[in-house]
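A protein chain is absent from this complex, but the other protein chains hold their places.
We call the chains A, B, C and D, going by the order they appear; numbering starts again at 1 in every chain.
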Amino acid sequence: MSEHLLSLMTFFPLLGMIIVLMLPKNNGGLLKGATLVFTLITFAISLPLAFDPIFKTSGGMHYTEFAEWISVANYFQMNYSVGIDGISLWLVMLTTFIMPIAVLSTWQAVTTNVKGYMALMLLLETAMLGAFISLDLFLFYIFWELMLIPMYFMIGIWGGANRIYAAVKFFIYTAVGSLLMLVAIIFIYYSAVNSGMDISGFSIMDFYNLSLDPELQKWLFLAFAFSFAIKVPMFPVHTWLPDAHTEAPTAGSVILAAVMLKMGTYGYVRFAMPLFPEATQMYLPYMAALAVIGIVYGALVAMMQKDVKKLVAYSSVSHLGFVMLGIFALNTIGISGAVLQMINHGISTGALFLIVGFIYERRHTRLISEFGGLSKQMPVFAVIFMIVTLSSIGLPATNGFVGEFMILLGAFQSELRWFAVVATSGVILAAVYMLWMFQRVMFGKLDNPKNQVLKDLNLRELCVIAPLLVFVFWIGVYPNTFLEKMTPAIDQMIEQVTGKAPVVIESVVAPVQHHEPAVEESPAHGHGH
Amino acid sequence: MELLQLFFFYLVAFVAVVSGFCVISCKNPINSAISLVMTFFCLAIFYVMLHAPFMAAVQIMVYAGAIMVLIIFVMMLLNQGSEVIARYRHAVTGAFIAAVLMLIQVVVILKNGGVSGMVGPNTAEVVESVGHTELIGQAMFTDFLLPFEIASILLLVAIVGAVVLAKREV
Amino acid sequence: MYDKLWLIPLFPFLGFLINGLLGKKIKNEKVIGAIGTLAIFSSFIVSCKYFLQLLGDSQKVHEVIVASWMTVAPLQVDWGFLLDPLSGLMMMNVTGLSTLIHLYSIGYMHGEEGYYRFFAYLNLFTFAMLMLVMGNNALVMFVGWEGVGLCSYLLIGYYFEKKSASDAGKKAFVVNRVGDFGFLLGLFTLFWSLGQKGVWTIRFTEISANVHLLENGGLIVTIVTLCFFLGATGKSAQIPLYTWLPDAMEGPTPVSALIHAATMVTAGVYMIGRMNGLFAMAPDTMMVIAIVGGATALFAATIGLAQNDIKRVLAYSTVSQLGYMFLAMGVGAFTAGIFHLLTHAFFKACLFLGSGSVIHGMHHAFHHAHLHDDPQDMRNMGGLRKKMPITFVTFLLSTLAIAGIPFFSGFFSKDEILWWAFASTRGHWALWLVGAIAAGLTAFYMFRLVFMTFFGAQKTDARAKDHIPESPLVITLPLMILAALATFGGLLGVPHVLGNLVGHFPNKLEHFLAPIFEHTQHLHHIEAHGSASTEFSFMAISVAIAVLGISVAWVMYCKNPQLPGKIVAKVPKLHKAIFNKWYIDELYDALFVNPTKRLGTLLWQVFDVRLVDGLVNGVALVVRGTGRVLRHTQTGYTHNYAMSMVLGVVVILAIYVFN
Amino acid sequence: MITITHYMVLSAILFSMGTIGVLTRKNAIVVFMCVELMLNAVNLTFIALSSHLGNMDGQIFVFFIMTVAAAEAAVGLALMIAFFRNRESIDVEEFSLLKW
Partner (left out) sequence: MENLVQIAIPNINLASVMPSVVLACCAMVLLLVNAFSKRGATAHVAGLSLLALLATGVVAVGGWNQTQPGFSGHVVLDNFSIFFTVVFLIAAALTILMSDSYLKREGYPVGEYYTLLLFSTVGAMLMASGTDLMTIFLGLEVLSVSLYVLAGFFRGQRQSNEAGLKYFLLGAFSTGFLLYGMALIYGVTGTTNLVDISQFFQAFPSALTNPVAVAGMLLMGTGFLFKIAIAPFHMWTPDVYQGSPTPITAFMSAGPKAAAFAAFMRVFMVSLVGMQGTWTSLLWILAVLTMIAGNFIALNQTNLKRMLAYSSIAHAGYALVGMVAANEIGTAGVLYYMLAYAFMNIGAFAVLVLIGKQGEENLTLQGVAGFGYKRPLLGVLLSICLFSLMGIPPSAGFSGKFYIFAGALNAGYVWLAVLGVLNSAVSLYYYLRVMVFMYFKNPEEDFSWIQLKPGATICIVLSVIAVLYMGLLPSGIMSLARQAILG
């Protein structure tokens, strides 16, 4: 069983999609329920991964599966090659975890064409999972592109007023980047073939060992980086995001923010950087500069937004700037922080979109000016909103802090020190725009009559958001659950990029001490969280 | 003798070109058609000069006889009057320029390149001795059997097509 | 031994959870109040136990690691607590005062909407503050550091329907964040610079054990400490980040007492004390701290002169007093700074609570008379000493303490600061002068407050006049306890010169804190040197200044109440400037807030929408436009199509045959 | 001496003239005739080359070109008749329903 766990997990939603497509069209509840069950089962299938201790000790790929797929003598060999390591592990978990929540969030929001929506959600899950576990560039590319289709329809059919523009823009923008990446992928393959390397397929494991000419790497890296930068999205190729986020239905925004944006950052960690180490070093300052610009720029633009969803969308630009900075710090702390922050962003921003969805479902507007004083009418909502806001701001003991702290600390330890300084100012701006928004929505007088009849969250909505809140604090208080399983993989990645193992320095206690602190181990140690 | 031949060539060529020019310049399509027949005749003369009498005969029979008659017949059927050449003068000018450019190019190409100097087995003498028709026939039914068969299909297609298109009702 | 240290923050946290989650269901105010207060009280009891244990322990520094937090080589962060004299003292201070203020709140907040919310927040605050003072590493401290900021935000914005309240809360948070930015940068730099020397740590004990690896007085240390100090200015409301504190008075009064007087705002001072080894290595930073502290003390005092809102006066006074503490830290008088922190906590908490009691009474009266006068405006008060005797007495005692009247607590602490400012190896007479002037101003405006509120004719509207009650015991009891502390608390740290006078009365505080500061002071030769007589004469001068201030206040506000009006009429512009807080808020708005907003709008509407997105859409438009133009090549005319073929042939021939 | 070049130049001239006709004439039948002129130019080339090379292939080719021309004529004229029935014209400039 376990040797096919990843495949099972990846393709189970696809099976679910087929079943959903066969269900009667008009029974919305049944369709939603079935989809929920499928996503939950997928989550259950993926759970053993999270508890597998092997990730703590080994940074390599596990649960690998390999099957020849496309093989044309002398031309190509493409394989179904999947596997998971400490980095993709958590992104996979995030995906399987977010999906039931996203499905649940659609309960009342989606009333038309439920069947299509649910089928697309399940298709999307397969595509996302597939992209995270692919070890073959070709396979990865297929899943990567496949993701666009369901999202395109989700935005276009169930989206807001300007949905067509947003959907088409999203699709084309992303595809432009990925097509260039495709060219680069093929190019690498030939470089490998021409270098006389014995490769089987587009295996990244093989490509990692390829030493490409640095001049060539520059171009290939640019192609990959461009594609991933669009997906992340990094400044200045971010403008599809506010449109897509704003127009997408709640579940779409949640998935887009929580998982799909991570594809870009994941792409850097898994592909762009290890494949082109020299180019990575070469472009490091530029990428970091863009990341930092994104942080500040995203925050400043977010600050002035009038639409809650757009604000959150721009905040994503800012947050993912942090992730990018952490990745390019190229040390264990920075990248661990970045990977953790990917999950954090998934949770926090996912939750924010859910929250926006809650009020949108009630008021059918997302304009900040339409709200005000909701705290009074919706106290439970207010508390949850506050927690999520704080997590997004990065308050210590919430998830956002751990990620941002490690990213900034990591960046500060690397040569990106000055970038880290500027990036740190992002924490101020984050507080500004989030709290200002929170204030305008939740505080003040409840003087809009439409707001005076709003109902607080119901049980379903609480169930939707509660799991996210658990992780807000879990990661905030005891991130080691996640960190300990990702660091071996990250160390390996760094070694691949920098050519040397990350320096682990034991703390040296100085000889001169005026007093010895008495460290006492509490019996509560280890289960204090 | 050669001079005479040359003179004769130029004479026929001149007629061919002039009648060709009439084809493209006569306002009345009938005149164009007649001019085209004229050109065909000139070409037939060249074919004879080139030791291809059978082709000359075919040229006159198929082209001048069959195709042109068909064309003229249709022309009569449609009863088209004369026409202005083209709506836009500059289009005409452009066409001339383009065509003349092409002509110049081809001429220069021919001048610079020239064709193969290889001489095959069927020299003028052989043609004279064996007979042109025989040679054609021999080639046609041995080496070129397939094209010949395809030509039959082509004609069948043309017949079917013409019938389908031209009949009044379904 | 100390392994249950985590119980101390746990109780408030539990209280927060219970009240926060179930408070709405409980409804009963008494139960809610009791839960909140008991939670803190339990924590206080445990604190007492450990504090006493520490007193009797020869080993003065104890760390308790509860669990690991982040472990990524080389970063190792634990959830750990540190108990040493400094944190012990703060722990006592926090839990003790918090207990009193919780008690007070039971009465004060009676009938408020969201009663449970208040107690939950207050509990959470105490939890955060305890994390701040007890954290064994900079990051746990930072948890508390931001946590108290959050609670401050929540509590200031407690009346969230009031725009000014939620504005003030946001302002507090954001300004604090600016400070936190500095804190983080300092932490990064410290971690990195120590890491360069092979010590990757953020644990306080290890930091202080290894700071000597860094260059003494070097650039790195200076940068690190300046960054940390920026953090401190945010939290402790120093120039330039003080502006949030006066606004924070939008919160309920107990909040002002606990957070904005006694505990949270002193976090900066505590932090400098905690890292004294590091700060002492950076004389430049120390000088900056001293100057900023002195300037703040003076500057805030001037603003305090002209405010009419009773709480605002106290707020500026707090800023000013915090300035003293920084002045102390800056000149190396760590003990004095901490001492002042404690005494200030006593008397300022008492003052705030007293003002709360007054407001409570005024509010009651106005409410009774259906008036909408401002219950916090001192111009509506006067002569309250008869109506609210207990409040008056406790208030007066605390005022005497803050004014620096001998043998009240404030006298000892303030005097020691002034002495160090003058006599320390890192002091300067100018610093002393600034401090002394500020002390005079403090005495003046504090007594102005007392006179306007409690003395003179009752200026309250006639309809409300007779309905001002004394507050209930639940309010006055904390007042009395605090007043006692304000009066006698100074005995903890009687200066040596005075102690010697009455026969070796020891400076207990200095002795107690010696394990923390002594080493640093020795290492860097920080000491106050001067003869006893000099010290005495300085003491006398400061007492004189205080008395002068009081007298002027008495003349202006008791004896001759028209005088202030006349003075104001003489220097209207000055008064207006002072009254409007020197227009600093407006300046900040103009310098930072508005430009940022404008920049945001510019970036969004012009740069993002027009330029970046415009470029994207522009590419699409160009492509489509090209298509639209190209489309017209398909004219439908066979001639044109044929022409294009011919031209194609001509061009291709031209290129490839005649290349 | 009449060289191959003579013939080829002549055929090039005829070919170009045919091209001009196609590009300028409005009457579809005349356009088709111009195409025929072009084809004849090609035929001349083929036969001249065939004769020059002493190789029958070119002449055979011409034979088939003529067949093709006939077939095209049949179909083309049928198309024109069909067109004429609907439009009362065979002016190529009338072919503009389909554009852009």
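Keep in mind that, in the parts below, contacts are C-beta pairs under 8 Å (C-beta built on N, C-alpha and C of every residue); 3 or more make two chains touch, one makes a residue touch a chain.
This one's a predicted model, so the numbers in the text were calculated from it and none came from an experiment.
Student: Of A:71, A:111 or A:452, which one is in contact with the hidden chain?
Tutor: Missing-chain contact among the listed residues: A:71.
Student: With the full complex in mind, choose from A:152, A:207 or A:221 the residue touching the hidden chain.
Tutor: Selected residue, touching the omitted chain: A:152.
Student: Which of A:18, A:44 or A:183 touches the chain that is not shown?
Tutor: Going through A:18, A:44 or A:183 one by one, A:183 is the residue touching the chain not shown.
Student: Which residues does chain D use to touch the chain missing from this display?
Tutor: Answer for chain D: residues 4, 8, 15, 18-19, 22, 28, 31-32, 35, 38-39, 41-42, 45-46, 49, 52-53, 55, 57-58, 60-61, 64-65, 68, 71-72, 75-76, 78-80, 82-83, 85-87, 92, 95, 97-99 touch the chain left out.
Student: State which residues belonging to chain B touch the missing partner chain.
Tutor: 105-106, 108-110, 112-116, 118, 120, 130, 134, 138, 141-147, 150-151, 153-154, 156-158, 160-165, 170
Student: Mind listing the chain C residues that contact the chain we can't see here?
Tutor: So the residues of chain C touching the unseen chain are 620, 623-624, 626-628, 630-631, 633-634, 636, 638, 640-642, 644-645, 647-649, 652-653, 655-657.
We adopt the following convention: only the chains that are shown with their structure count from here on.
Student: So what's the Cα centroid distance for chain B and chain D, whole Å?
Tutor: Result: the chain centres lie 7 Å from each other.
Student: Hey, how far is the Cα centre of chain A from the one of chain C, in Å?
Tutor: Spacing between the chain centres: roughly 37 Å.
Student: How many Å are there between the centre of chain C and the centre of chain D, using C-alpha atoms for each centre?
Tutor: Centres of chain C and chain D (C-alpha means) sit 96 Å apart.
Student: Indicate the residues of chain C shared as contacts by at least two other chains.
Tutor: Residues 639, 643, 646.
Student: Hey, what residues on chain A touch two or more of the other chains?
Tutor: none
Student: Would you tell me which residues of chain C are touching chain D in their complex?
Tutor: So the residues of chain C touching chain D come out as 631-632, 634-639, 642-643, 646.
Student: Flag every residue of chain D that touches chain B in the complex, lowest number first.
Tutor: Spelled out, the residues of chain D in touch with chain B are 1-2, 4-10, 12-21, 23-27, 29-30, 32-34, 36-37, 40, 43-44, 47-57, 59-60, 62-64, 66-75, 77-82, 84, 90-91, 93.
Student: Sort out for me which residues of chain D touch chain C in the complex.
Tutor: 19, 22-24, 31, 92-93, 95-100
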